[in-house]
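These notes are about the structure you will find just below.
What you see is the complex with one protein chain gone and the rest in place.
In order of appearance the chains are A and B, and numbering begins at 1 in each one.
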Amino acid sequence: MTTAAEALPTRARVGVMSRAWRFVARHALTVYALLAVAYLLLPIVIVILFSFNHPTGRFNYVWNRFTFDNWLNWNSVLGIQGAVQTSLEIAALATLVATALGTLIALALVRHRFFGWGLTSLIIFLPMATPEIVMGSSLLTLFLNDQNTIQLGFWTIFIAHVMFTISFVVVTVKARLIGFDRHLEEAAMDLGANEWKTFQKVTLPLIAPAMLAAGLLGFALSIDDFVITYLNAGPVQTFPIFVWGIARVAVPPQVNVVASAIFLVAIALGLGNVIWQYRSARRTRNQAVE
Amino acid sequence: MGEFLHRHKGLTPYLLLAPGMLWLTIFFLVPMGFLGYQSLESGLFPHFHFSWEFSNFSSALSGYHTQLIRSFVYAGIATVACLVLAYPLVYWIAFRAGPWRNLFLLIIVAPFFVTYLVRTLAWLNILADEGPVVRILRDIHVLAPDGRLLATTFAVIAGITYNFFPFMALPLYVSLEQIDARLLEAAKDLYSSPTQAFLRVTLPLSAPGIVAGTLLTFIPAAGDFINAALLGTPNQAMIGNVIQAKFLESLDYPTAASLSFILMGTILIALLVYARVVGPEKLTG
Partner (left out) sequence: MNERMTRDQLLRRGAVGVTFLSVPGLLAACGGGGGSKSAGSSKVNKVLEFANWPYYMDTPATLKAAGIHKPTTPKEFEKQTGIKVNYYEEVNSNPEYFAKVQGRLSKGEGIGRDIIVSTDNDRFLGDYISNKWAQKLDKSLIPNIKNLIPAQQHPPFDPHRDYSLPWASGMDGIGWNDKVTDPVTSVKQLFEDPKLKGRVGVWNSMGDTLGLVMLENGDDPAKVTNASFNRAIARVQKAVNSGQIRKFYGNDYAAVLAKGDLAATMAWSGDIANLADPHVHWLVPTQGGIIWTDNMIIPLGGSVPTASTYMNFMYEPMISAQWAVGANYISSVKNVKQDAVKLDPKAASNNLTFPTDKTLSQMHQNDPAMLRNPDYNKKWLAVQGQ
């Protein structure tokens, strides 16, 4: 008995087979993508879930019962509030400074050809190729050696964070600058604006999105940094350092709360951006239709 | 000021560079110099003295080459795993997700927003020896009855793969997203099968992304120590663990410093080899 497929002439059979294969392949890919997403989000779900747990003892890895207490009393654990505050302050400050410095460097690298261009590019690249443990410990030797003693703390962490963020800012802004249309600036200058005004009114607004992206990246890197910070923090605690210390004994649910909060704020910002882009794309489409 | 800049146009780049490069010089290059100085010291804490002790390097290498090689193996496997796992996902987002692509991109990056340590601790929770995941795996005989997932090489590599996934996924996405869909249509018009279209058009065009992704993943992974510390045993110790222990526990700064340079040097050599194989233009783009 021949099947319907076998009854078809050869070329049509190949057509059916390849269509069937393409169907499977197309949906296999989607299934895979969804599984991959689930894998990526699994620990996050666990973290958020256990932030609502009321553990029986010191240890928070067995689900006991639901409670809002941890979220309401998130700062009841000694040291956590100070750590979160320090993390946010350093991230904000370091991001501002690094974005400013990095943007200037990007402008120089893209717009000018000068003696030392290659060397500069290399020096910008090196921090990204250096393992954090090496960067952190070498910075420590700068602060603590026989010749001088700088007190380890907020400002040493700040210095370290600016240092490793600059390179990422440069790379991000550079990418945007390379595709930049210089004609707009030339037009502005033809219309009488000097260089500074042109920079202020034309260049800056146009690279602002890249600077924002670089700033966000820098902020994320700073908030999450552990290795370099650990080595140069002295007595000061950032949130990752706090977690490392308390994980030796028992991680309280309040740590989950803070981690979840940072995550949710970031996601909210990201979602906001997604929706805004979607809306403006739709608006452009609607306008085009009219 | 505009006048001044006009007349000294050549100065502009240097002025732009100055603040940032000064920062990097003082807080990156100079410390590296100090580290170099330290790597040639000898003695016991806290009485070190400079003595051109090049033997630090040879004894560090002979003492810890196991951990060094292991780091590169783990980082290599993790990088390949990231590539294999990320590519289909990113391909799907770039070509099939349509209007949802930004949302899914956000989801890929999302784990990054939860503190590194908290993420890894969550895995400790999920893969616990007496937890549900391990118990199920034992019941279906994937694991031996006394088998475990934590404190194994698998756990360390899995941890590295998970934690560096976005570093691979994002560059891949950037290059895949730039591929003009019309090229694929053209391939179809020229009678190529989907597989051929992928191999002949998509894959080569995504090469810059692959290169960037592998670099951004491999380099930090080679120096990582947190995954090995939390998820492994002393038999999985990576070179990062040794350097950290030497700096923070045994206070053996000369050995730690020389190990740091050995690590950096090996990474740079690997980079050069990679560049030669892949083609130098791909790296700088």
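One rule holds in what follows: a residue touches a chain if its C-beta (ideal position, glycine included) is under 8 Å from a C-beta of that chain, and two chains touch if they have at least 3 such contacts.
If you're wondering where the values come from, they're calculated on a predicted model, not measured in any experiment.
Listed by label, the shown chains that the missing chain touches in the whole complex are A, B.
Of the listed residues A:23, A:59, A:196 or A:276, the one in contact with the hidden chain in the full complex is A:59. Only one of the listed residues, B:56, B:71 or B:241, touches the absent chain: B:241. The hidden chain makes contact, of the residues B:55, B:178, B:193 or B:233, with B:233.
By the touch definition given at the top, chain B reaches the unshown chain through residues 44, 46, 67, 124, 128-130, 146, 148, 150-152, 233-235, 237, 241-242, 245-246, 248-251. Considering the complete assembly, chain A touches the hidden chain via residues 57-59, 61, 78-79, 140, 144, 149, 151-152, 234-235, 245, 247-250.
As a convention for this text, only the chains that are shown with their structure count from here on.
Chain A and chain B, compared by their mean Cα positions, are separated by 15 Å.
Chain B contributes residues 1-2, 5-6, 10, 12-14, 16-17, 19-21, 23-25, 27-32, 34-35, 38, 85-86, 88-89, 91-93, 96, 99, 102-104, 106-119, 121-123, 125-126, 128, 162, 165, 193-194, 216, 219-220, 222-226, 240, 243-244, 247-248, 253, 256-257, 260, 263-264, 267-268, 271 to its touches with chain A in the complex.
Those residues of chain A that touch chain B in the shared complex are 18, 22, 25-26, 29-30, 32-33, 36-37, 40-44, 46-47, 50, 61, 101-102, 104-105, 107-108, 111-112, 114, 120, 123-124, 126-135, 137-142, 145, 159-160, 162-163, 166, 170, 194-196, 220, 223-224, 226-227, 231, 239-240, 243-244, 247, 251, 255-256, 259-260, 262-263, 266-267, 270-271, 273-274, 277-278.
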